[in-house]
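In this view, the complex is presented without one of its protein chains, the others remaining in place.
As written, the chains take the letters A and B, and residue 1 is the first residue of each chain.
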Amino acid sequence: MNASGRLYAAGVYALAIVGALCAGLILMGERFGSPERLDLWGLGGAALGAIFIVYGLILLLLRKLGMISTRRAEAEDDLRGRWTKPVP
Amino acid sequence: MYRRALTALQRFTLRLDVAINRVYPTDLNPLYYTGGLTNLFLFILVLSGIFIFFYYVPSLFEGHASIVYLTEQVPYGGLIRGIHRYSADAFIIAALLHLLRNWFTDRYLFSRDSPWISGMFMLLLGGFIGATGYILVWDDRGLAILGSFNELLRSIPLVGRAFADLLIGGEGLGEATLPRILLLHVGPASALYVLLWWHYVRLRHPKIWPPATWVLVSLGVVTLLAAVIPAVSGAPAAPGASPTAIALDVFFLLPFWLAGFLPPLVVVLSIAGLFALGFVVPYVNRETDAAMGVRHAGVAQVIDGNCTGCELCYYDCPYNAIVMVASPYQGLSRAAASRKLLAVVMDSRCVECGICIGACPFEALELPGMLESEITTRATQAVGAAGAVRA
Partner (left out) sequence: MTTAGATPQGTWAPKVVGLVCDWAVATSTIADGDGRLRAHPSVVLIRVPCSGFIRPSWLEDMLKAGADGVFVVGCPYGDCLNREGNYLMRERVDQLRRRLQRRKVDPARLGMLAHGLHDETAFMADVGVFLDRLRELGPAAVPRAAAPARPAASATPGGAAATPQAVPAEDGGA
């Protein structure tokens, strides 16, 4: 894996940790918050939004690593070899 | 002048693409999915709207209170309300980006005026739906907007009064008003899906949804915004109270702000004029026919004698411009002699792209302005002549 690939992989791990922290926040809120779920809903909503964003960015980084792709078409590079990783 | 400006804008748009494509793989470039993003936000609006609908009471006395109850007393009710609010803005932003991108990159020519015209109607309806949404909250801003809307409609000669009465459900503000506004909010939102059908009907495999990355990021952004900047109602609407300064949503409420210091008929005519110009766009070609060159090579022609009815062109045409009909007579070549189907090109839908020519293995399609013989001659010349060049 080359330098940019390592950067993307590090990014995936970092984002996964952030996502896990947000999930932990939500779980803690459910455990320790009031039964009506009304206090600190802003924090819960922010954690939820952050989880969505983090998942989307993880998918983007995985795509740049060449590990997932929607179409075989653009991941193949005729000139430099049958399969190029990572995708530019 | 218009043409030169448009060409410059196209250059800007495509150079922006080159920059964006350095960061993202090209098929994840968000600007290629502006239509899908608009649809995504519409979907989020419908789902959050259904949730809100269960709590909203369209009455002069309970309208405001029901929304406040939803925001403060229902678990995550405030979050869903905020998602609804911010998705509406995001919907308009995405729709405008979609409009601008397709305008600047010539994607409205020939039969592609169909999605353009339906899109302009959707933009108009979308703006209207947003304005009614603000009224439904029935706070001081909602009342001010309703009053302003009423005034704008009444300024239209002849029919204005009738429209205004339709809007507020009678001669003046009454118990019929908010149910009417609610109908005008939900009904056109459903009509949007009918217009969306028209928008897609000439396209094969329309890009309805953005890629997963952008679905998640967009949903996350509106949720985050809804949590960090909660959507709140103002003071309950009090007809007769003196108007105070109200916070403005620039995407939906601009006409009402303008109505604050311009004569209402001027505002109405400006909006009408803007949309009228919008409807004309697909019919003003940016380039002359000659400048379009190979992109205007004539409608694809089926060479009946060769067509074997294999349907490959039918499957490949991105605009559904080819139909297969029962073959009325037999073809001339051996492969075509026993055909059951014949391909027919519908001239009104053909955009002269030539993809069907590439799909046909039996040489049964040609573009009049770029025949196969021309390609092979030029290629032969190129192969021959290229050999004579020094390195």
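Note that in this section a residue touches a chain if its C-beta (ideal position, glycine included) is under 8 Å from a C-beta of that chain, and two chains touch if they have at least 3 such contacts.
All values derive from a computational prediction rather than experimental measurement.
When the whole complex is considered, the residue among B:73, B:330, B:348 or B:380 that touches the unshown chain is B:380. With the whole complex as reference, residues 10-11, 14-15, 17-18, 21, 26-29, 32-33, 105-107, 203-205, 207, 293-295, 297, 303, 305-306, 308, 316, 318-319, 332-335, 351-355, 357-363, 366-367, 370-373, 375-376, 378-380, 382-391 of subunit B touch the missing chain.
Everything below uses one rule, namely that only the chains that are shown with their structure count from here on.
Here subunit A touches subunit B in the complex through residues 36-38, 41-46, 48-57, 59-60, 63-64, 70-71, 74, 87-88, going by the rule given at the top.
Of all residues in subunit B, only 21-22, 24-28, 72-73, 75-76, 78-79, 82, 211-217, 219-228, 230 touch subunit A in the complex they form.
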